[in-house]
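Only one protein chain is missing from this complex, and each of the others stays in its spot.
Which chain is which? They are A and B, in the order written, and residues in each are numbered from 1.
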Amino acid sequence: MSIKEIIRQFKPEHHNLLNIMHALQNSNPGNYLTKEALEETASYLGLTKASVYGVATYYTMFSLEPRGRYIIRVCISPVCEIIKAETIIKHLEKVLGIKTGQTSSDRLFTLELSECLGQCHKAPSMMINDRVHNCLDKNSIEEIIEEYRQMSKSD
Amino acid sequence: MEKTVSIHIDGKKLNVQEGKNLLQAAKENNIDIPHLCYHRKLSPTGACRLCIVKINGQKGLIASCTVRAEEGMEVIAFDEELEEARRFILDYLLSEHDESSDGSYMDEFKELVVRYGLDDKKKRKYAPIWKYLGYPSDNSSPVLTYEAAKCIKCFRCIKACDEVQGKNVLSFTKRGIASYITGGFEKWGESECDGCGECIQLCPTGAIVEKPHRDQIMLHQDHKKVKTTCPYCGVGCQLELIVQNGKIVRADGVEGVSPNDGRLCVKGRFGYDYVSHPDRLKVPLIKKGGRFTEAGWDEALDLVAEKFSETIKKHGKRSLAGYASAKTTNEDNYLFMKFVRTVFGNNNVDYCTRLCHASTVTAMLRSLGDGAGSNSIEDYEKSDCILVTGNNMIETHPVTATYVKYAAQRRGARIIIIDPKWTPLVKDSHIWLQPRLGTDVALLNGMIRVIIREELIDRRFIEKRVEGGMKALEELKALTEKYTLEYVEEITGVPAEMMQEAARIYAGARRPLIATGMGYSQQLTGTHNVFCLINMMLITGQIGRKGAGLNPPRGQNNVQGVSDVGASPFTYPGYVPVGDDENRRKVAKIWNVPYRELDPEKGLSTVEIMQAAYRGEIRAMYIMGENPMLTDPNLNHTEEAIKKLDFLVVQDIFHTETTALADVVLPATSFAESEGTFVNSDRRVLRVRKAVDPPGQARQDWEIITDIAKRMGKPLGSYRDESEIWDEIARTSPIFAGISFSRLEKQGIQWPCPSKEHPGTPTLFEERFNTASGLAKLHPVDYAEQTEKADNEYPYILNTGRILYQYHSSTMSRRNVSLNQFANEAYVLMHPDDAKKQGLSNGDKVDISSRRGVIRSITVKISGEVLLGELFMPFHYSEAPVNRLTRDELDPYSKIAPFKLSAVKIVTGS
Partner (left out) sequence: MIKEERILLKNAGKINPLSINDYTKAGGYRGLKKALAMEPVEVIDELLEAGLRGRGGAGFSTGMKQRFTSESCLRCPQRYVVVNADEGEPGTYKDRIIMEQDPHLYLEGTIIAAHAIRSSQGYIYIRGEYQDSIEKTRKAVEDAYKKGFLGKNIMGSGFDFDLEIKLGAGSYLCGEELTMLESLEGKRGTPRIKPPFPAEKGVFGMPTLVNNVETLANATRILEKGKQWYRQTGTDTSPGTKIFTISGQVNKAGYYELPLGVSLRELIELAGGMRNGKPFKAALLGGAAGTFVDSSMLDEEMSYDNLKKKGATLGSGAVIVLAGEDSIARTLINCLRFFKHESCGKCIPCRVGTAQLLISARQLNDTARDKKKLLGEMIRDSGLMAATSLCPLGQSPILPLKSAARYFEDELCGLEN
């Protein structure tokens, strides 16, 4: 679907802005909101550019920069921290060969941090796109990343 | 009625309006509770937290800006705990703030820092962290800069843009301590910002500062502030000019006074460069052998006097004419008018009103008895229905439009727009009726028919206040009977149900205002259009009370005043007819001239003067501050007419297309070098004050006029200053009788103001109409097809108009760096389907021709803003003189020319 088609699934009402942005971002292979997407959204909803931009930059789930195909969000809440999220992040950085905030050179993964994902009973946790991965340790991380790598090849 | 309640603040008893916020109540009683994010004009934000107080019976510290005063409130505004909390907040704020300043702006935050002793760095607790926060600057706007490190994130700019100006161009971006303001996608220059600068005016620190002249402003050094009236459109915004080293370096809106309450538009705030532009005329010029040579005042004025006298002697006194000026003061125009009547000895004095609202004024005079707007500009804010006809007010009367937008955006008022062309106000409108050019009479008659059939009329009003009462309505009913929904839809192209809904909304509104513009007036049927509007208004009883009526926003700063002070071929000051013997006697007495010397015959109107010149009947002309060579219709004809004159004197501040044809050019003062008054669109007499010295030998218009009169042996009188001229105006015109300069010191007064005790009249016709009977008159009129139509040879209908960034013939506006950065190129708007048919794309150049002329190399802009088969061009640009295409055929009642409708063809590949 084109940007316009995605936007037109929603009524042209201001309160649909966040839902529209989610839909646009999810449909973008780089998992981000393009300038064109923001402009189209603004014009469809009758908003100014800044009102749309201000919203896009406020919420942490939205990105205005191209990201990888899979967004990894590692939980850094107090619980995950107690259960050693730090080592998880370091290990992910090592496995992916990138620092937190970066995107891997094959554009498959972007490594981000997240506030509490509400998975505290199975800490440490992370999300990759829509899926939650719990009770992480070094081994499971490697397996999970490998799984996504394979998945990307089979698509 | 406003109820007052009594409250105590720190033991002091105050009586304040119920519901007023505590902070404002305290402010008005000189209790200075510190605050940064609050501003009188904005909704309370509660962000800075400095205005915290304690209130009996309520827990904790409460931001006083967010609390409404209630009976019996006991408030503590100052105690140790509150002051400690405030010092703590200021100290915090300092840590994220870059304190450096170039001295070009006022800094409310700095003032508080000093008040709380925090200018002493030893008293601060927190390390400056702003340096590490990566705050950006944005220099991309043509008119302002934004520095996030100087921003205290108070929301005032955002709300100024949103709530006051109705534009909402700004937002915060990011969040928490990393947040800052953004226009567009962090590029102000690419945002929807139109440069009004309301954000600059309300910014409490140096975060948003204007670019022009910033290096020349040193507010801690000697400078003066001069309050005056804006020289652009007819809103009459009150300006405060900052003058440093003899030059205007900044303009702010004056807060708290009507009509603008601090608001300005981009022209008002940034359009003053022209005053000090090197192109200003500085010495009198005499044309010798086809070239201008500099002359002394004596030489120039002697020549003018001699030539005028000679013309009178050779061709009779009716062979001369004058164009007064909607740009100059009432005092200048009054004496100009007096000059034509007593020195030339005829009534051939007119000005550009004939080209703009003459038809509106004519219709209003005949129906209501007064030709001026019936209400106040601020009334739009509280209106529940605003009918906007042929009026692109966001661009042409930007500050009036702010009130209209406020009503629509924040009070749920419904805006009905009647305009064939899209205008930015459509975004805020409830219904947009888009009739084909020139079909308004049919549309309005259709709406009137709906109103009568559905019994939405105001019977009481008709019986009490309309001549002929219900009988008159019967006539109107009979005439409009044939304007059935189907018939009107066929003529206008407006869907029947939209027309019906518009009629119902207007008729049912409690406080509806009509704002009618050039789209209605500049037609051959201009007077008829407005008759129809008035008919609809009268049968629904929608006039004669506060917030209901008819208002033509006037295009130029003093277009209202010039008519008011009598620069008209038909009327003396205060709309007293020239043909009336008694009037002439009265005026002659005040002027101390023999009454027989005053010509009892009506004079020629603007376009008629040119036509008479073309026929050789007018031989000499005196033009003050007008540029007919760009603004008159059918320019090719105008040019020939002017060239036929024996003698032409033009008095102006710049060379124009018209001065080029003059024999003598006299340098006059701009608004910033003049003293006097203007009258704005809501009949408000407003002071103009001198801020800077005139360039070179330039003189104020009235001084030049009186000198010429003296040299012609017919002195106009001796006036020490402008206030004495005004006093004479007040003596001649009953509507001004109670107004004097001393009463105008603080703010303007709306006429009629018959006596010194009279407060002025915000709303006309509350008791009676200004007709002989005191009743209003219906004027049923039929739709007539336009005389010029699109045909095979000239298949397009061309509409003309104005844009926000340029003004009139752009002699002033185009001499401003800022304004030109926004818009400096002529264009023609064309519907996408027409462009396709013509094989044109955006940016292509075309020639456009009509039966009267041709203009070349115009840039095409493809746009859905115009209807199929219709084109639009702004008339400001001398390189694209659109009036070479327009007609000088005239509306028989008002003598206005149909600028809005010319059949043209497009010639591609030029």
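In the analysis below, a contact is a pair of C-beta atoms (placed from the backbone, for glycine too) under 8 Å apart; a residue touches a chain by one contact, two chains touch by 3 or more.
Computed from a predicted structure; not experimentally measured.
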- Message: Can you tell me which of B:L93, B:I377, B:L473 or B:L550 touches the chain that was removed from the display?
- Response: B:L93
- Item | Residue, one of B:I9, B:I33, B:I52 or B:I505, that touches the chain absent here | B:I52
- Who touches the missing chain here, B:K12, B:K123 or B:R175? B:R175
- Message: On subunit B, where is the contact patch with the chain that was removed from view?
- Response: 44-49, 52, 60-61, 63, 66, 84-85, 88-89, 92-93, 95-96, 125-127, 129, 152-153, 155, 171-172, 174-179
- Item | Where the unshown chain meets subunit A, residue by residue | 13-19, 21-22, 45, 51, 54-55, 58-62, 73, 76-79, 81-83, 114-123, 127, 130-132
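Following the convention adopted for this analysis, only the chains that are shown with their structure count from here on.
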- Note on the structure: Whole-Å distance, C-alpha centre of subunit A to that of subunit B, is 51
- Residues of subunit B that touch subunit A when the two form their complex: 167-175, 182-186, 190-192, 427
- Note on the structure: Interface with subunit B, subunit A side, in the complex: residues 35, 38, 46-51, 53-55, 57-58
